[in-house]
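For this view, one protein chain was removed and the others were kept in their places.
And then chain A:
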Amino acid sequence: MSSNSLTLAPAPRSEAAEQVRAEVREFLAAELAAGTFDTHVDTWLSGVDPAFSRKLGDRGWLGMTWPKQYGGHERSAMERYAVTEELLAAGAPVAAHWIADRQSGPNLLTYGTEKQRQEILPRIAAGECFFVIGMSEPDSGSDLASIRTRAVRNGDGDWVVNGAKVWTSNAHHSHYGIVLVRTTPADPAHRHAGMSQLLIDLSLPGITINPIRILDGGHHFNEVVFEDVVVPGDMLLGEEGNGWHQVTAELAFERSGPERFLSTYPLVAEFARRVADSDDPAALATLGRLSARILALRQMSMRIAAALDRGELPNIPAALVKDVGTTFEGDVIEEIRRVVDVTPSLDSPDPLGRALAEAQLHAPGYTLRGGTNEILRGIVARGLGLR
C-alpha cells in the first residue's frame, strides 16, 4: 500500500540511551532542588537561560551526535533523543540552544565549509552559540518559495542583504541566523530555484531586531530587518541556488522531535498530581488516555530518530509526527479542563491553573510553527500517493 512510505522500522533498544536518560534525570532533580529553574510549559520556545545551556554543553548533552573533531560526542540519535525528552518533560529552560543543537548544527555539518564547521560547531556544542531560523517573511509563511529577501554579490565578492524576516524565534538572544534569501530573481516557472542559505552574524551593521509579543505578553519572536547588510562571501551555506533543497532537508530534524508532542508535558505532569490526590475515576481515565497518546507518539518519534541515525531523511513521516503530535498538544488542554475544576490563570496560586494558562496561551503556536498542520497534511497526502 502506498502509505508504506509513512511506516518506519522500530527503533533499536538502546542501553546507552537509558544510561544517559538516568544521568539527565539526576542532573535535573539536582538543578530543580537547587532552584536554578522552575518548570514551565513550552520551554523550548520561552525558556531562555544561557547559563543552563552552558551546563548542558559542559555535560556533553549538546551536539551529541556530531563528530568529536567539531566538539561533538559521537553518540547515537537515540541517546540524544533521551536527553531531549527528559529536558522537555521536566519543563527545563532549553530555548537558548534548542534551534542550534537540533537544526543549525546538523545543517552546518552537512553543508558547511570546513572553516564554518570548525568555527561554529564547537561553540554550539559548548552551549555558547545560539541560532535562529530565518525562513518566514511578512508575505511568505506557508508559501516559503515566495520569499523576497535578497542577497547580491558586491565587487568584493561579499553578499549585500536586504529584506525582512518575521516570527524569528529568539533572534534577540542569538548569535547567528541561517537565512534563506533569493540570490537570483524569482522565476514563476521555477519557483524553487534561485534561493540560497546564508550564515549571518546577527550583530552585523544594518540588522535591526524588533520584538513581536505573543498572546501571554512574552517576547520570544521578532521581526529581523536587513538593510544593506554586508555578509562576507564565505558565509554562503552550501551551494548557491540550492537553498530550497537544503531547507527541505532540514525539516526531518525540525519536525519529528519530542518537542512536537511534549511542549505541554509539564501540564500533564501537574494534572497527574491532581489525579493522584483525587479519586475521580473520570480523571484517572483521562490520564490513561493521554498516556496512551504520548506512548504512541514516542514510538513514532523514536523511529524517526533511528532513521536519521541510519542516514535517512524521513521528511514525510516527520510531517506526520508533527501533525499528530501538535494536535495532541492542543487536545491535552481540552481533555484536562473537561475533568478538573480549575480556572486557568498565569497568576493562579494553583500550579495546575498556571500550567493550563501557559499551555492555552501558547496553544495557537503549536500547530503553526515549523509548518502548519494543513501544509503537513498536504505532505502526508503526497506520501499516500494522492499528489
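We take it that a contact is a pair of C-beta atoms (placed from the backbone, for glycine too) under 8 Å apart; a residue touches a chain by one contact, two chains touch by 3 or more; residues count from 1.
Please note the rule applied: contacts and distances are computed from a predicted model.
Here one chain is missing from view; checked against "Sulfite reductase", "Acyl-CoA dehydrogenase", "CRISPR-associated endonuclease Cas1" or "ABC transporter permease", UniProt names that protein "Acyl-CoA dehydrogenase". In the complete complex, the hidden chain is touched by one of A:109, A:186 or A:284, namely A:284.
Of the listed positions A:47, A:317, A:330 or A:344, the one in contact with the omitted chain in the full complex is A:317.
Across the interface with the omitted chain, chain A contributes residues 1-3, 6-8, 10, 21, 25, 85, 89-90, 265, 268-269, 272-273, 275-277, 281, 283-289, 291-300, 303, 317, 320, 323-324, 327, 374, 376-378, 380-381, 383-387.
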